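Here it is, the structure in full.
Heads up, one of the protein chains got dropped from this complex, but the rest are sitting where they should.
Coming up: chain A.
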Amino acid sequence: MSAFLANIIIRHAKLILVLFTICGVLAAWSAQQFKIDASADTLLIKNNKMFVETQVMNERFSPQEFILVAYKPKAHEVFSQQSFNDIQQISSELKRLPRVADVTNILNVPLLSLSGKLDPNLKPEQLTWQANHYSSEKMREVFTDHPLFTDLLVNKDQTATAMQIVFKPNAELRDIQSQIIAIQKTILDGELTEQDEQKIAELKKQAEPIEQKLKKTRQQEIKQIYQTIEPFKDDADLYLGGAYVLGQQMIDIIQSDLVIFGSAIGLAICLILFIFFRKIRWVILPLLCCGLSVILTVGLFGLLDFRATVISSNFIALQLILTLAVVVHLIVEFRQLEEQNSEANQQELLRQTFVNKFKPCLYAGITTSVGFASLIFSGIQPVVSFGWMMIVAMCVSIFSSLLLFPAVLASFKRKGDSHESRISQKVVSVLSAFTLKRPTFIVFISVIVGGGLIFGIVKLNVENSFLNYFKESTQVRTELEFIDREFGGSTPLDFIYTVPESERRDDLVMSAKTIQTLQKIQHVMRQYEATGNITSVVNFTELAKKINQGRPLTEYELTVIYTLLDKSLTEQLLGAYFNPENNQLRISTRIQDSTENFNRAEFLETFRSDLALLDIDPKSYSLTNLFVLYQDILQRLFSSQIMTLGLVFAALTLVLLVIFRSIKVALIAVIPNILTTLVILGVMGWLGIALDLMTITISAIAMGIAVDDTIHFVHRYLEELNRENSDGDIAIKKTFKSVGYALIYTTTIIAVGFSLLSFSDFVPSILFGLLTSLAMLLAFITDTTLLPVLLRKFVKPKPQKIQAQSNS
């Protein structure tokens, strides 16, 4: 069967190459359609209730999109004429950006506490610095412990002030989104019908071009803001912050990483390939296979509208690793055949290589695919799509390497003998000798070290701090951290309180009981280390109390003020915190990502139990917005990873059983894979590396890498074992002498290549690089020590087996 295939491929080599060229060009064209979608909703299960709820609340309270610009004077005071001039100039320049609705700063914000008395005929625009040019002293006094503006416009130490650039919402997009939300809302207490789903998909399609455009605009805006503040940097430090800036910085850094480290890793791989094989063709060929595989896959994804998310963004790296492994195995086999048969011509060598390697490569591809296929059952949308993507990628890789390798080489002439370098020969012989001589020691060490490391899994936890994605030494990190610490945090968290029936009163806008409840909650929230700025109607009542000579308002006075104030003014001041139609109140806060040793899950738990202590009915409130969403996704991912891990192991064993047709072999073969995967997780646990959105797929990756080595090794071992006059020792030695080289090469190439990522400024990239290298090394070590020991001990040649094998 494989010989037949090999003949066809070699005979029609040119045709295959032409076909590949055409497919490559087509794929490259279709690859433009391929999209990387880093938005939060790609991370969710379809129709996630929490997400829908957040959307509904965001629509209800319509908090505005904003960017913060912090201004920290170097030699002068925050409250000084120079600062005021700078702020005014920067603000007026920023206001010229077309999408900017307003730039809120200390100069144009209404200083209600100066109004002296609670006056229903309030004219806020008359109570600003711009209208009155208050003295610096007065401004300092007003902003000291201001219920609304401390932490928002001026930091507590009064060393810096912030300008809040508020953007206009896109009316068209908002319209489409509210239509989507209107449909999705039904999920909160029911199911969506097929029709609904279709309608949503349709609306999303409409929204997409607008969103794309908006993304570009935002990118430009951030650049323009940086340009605007540049001239002021002589006298003051100016920092940008806020969720959008953070997102943008992340995209920027990922993109530059892709270019810099993509090429660096490529170069490193070329170099190592050349050092190992000393021939240009052995550099070009793997690169060709890898390049074409990736292009074809990306093209296919573009065609199928598969989108890469944060979770699946590693698929290119993974595909490169797996393709490279296949090609290196083929090269090593070819070179060894070349060495052994000095008379055979190129075609014969190729045919033999193909025949020898077709099965193990195919098997490796299948097992890896099965490993990833188990992700499909995780039930989490991005993980499911990652599984599908990897299956497609694996198929493409196996298909193109197995076709391209012989097809390309068929056009070359046989060219001199080649032999493995002395160092690798030495390594292989040492390893095989060690394995044969010290089986007990290996098992003992594996159990001790492996067991010890695996225990670290208990310490494994999930944390996702976007701030910590940036290396500490970077400028971006300094800026974002300053805003995070001094101006009220980064990741938004909303507490939505539905006023219980018993607290509602027809003649009151809000009862004192309700406000007091919120006040209590807010007081508790303020004391958490990680909460930044906290704002709700309570801050306004605090301000009112201050104006009212320190006396609390009565609930009736509050109602009077609310009724008498201009409707547009109440909407402007309170709209984001109070929704009378639904009797809902919102406490808005941002979590400080820079909080040290912050355990997010524990924080939410404490918060919930504190709410219970305050006698707040869990039914009357909900926690929404990005903080909870990310936490929810992470928790789900974490548990699904752990859950699917078992499934992966089971599926893997099954496939190995089908391939090797022996329970014993299958069980032995699965051990190194389990060990590698668990040790990687254990090491992360011991080192205190938390799983986050970027590293959560590491177990799947480790598995994918490990299983490749295992299949090749076991397959060759069984083959050698079942030859005539063979026993375990000979088979091990022979296997090492053939597959062993391929394992060393792939491990070195990938480990060195990916460890280059440790020079990145983006922490997830560093971790990904190092952990992948570690997985590679671990897989290599277990597959060359533990695996042979177990195989030699338990798998003996069987006469019937030989019979069966040769028959097939």
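Keep this in mind: a residue touches a chain if its C-beta (ideal position, glycine included) is under 8 Å from a C-beta of that chain, and two chains touch if they have at least 3 such contacts; residues count from 1.
Basically, contacts and distances are computed from a predicted model.
This complex has a chain not shown, and the name its UniProt record holds, of "Phosphate transport system permease protein PstA", "Transcriptional regulator, PadR family", "Lipoprotein" or "Chemotaxis protein CheW", is "Lipoprotein".
Only one of A:Asn132, A:Asn341, A:Gln475 or A:Ser639 touches the absent chain when the whole complex is considered: A:Asn132. When the omitted chain is restored, the residue from A:Ser30, A:Ser91, A:Ser113 or A:Gln381 that touches it is A:Ser113. The missing chain, though absent from the display, is touched by one residue of A:Ile36, A:Ala264 or A:Val560; that residue is A:Val560.
Within the complete assembly, A:Ala544 is the residue of A:Met50, A:Ala544 or A:Leu585 that touches the hidden chain.
Annotation: of A:Asn58, A:Gln425, A:Gln519 or A:Ser758, A:Gln519 touches the absent chain (contact as defined above). Touching the missing chain, out of A:Ser511, A:Gln592 or A:Ser738, is residue A:Ser511. Where chain A meets the omitted chain, the residues involved are 113-121, 123, 126-127, 131-132, 134, 138, 502, 505-507, 510-513, 515-516, 519-520, 523-524, 527, 538, 541-542, 544-547, 549-558, 560-561, 563-564, 606, 609-610, 613-614.
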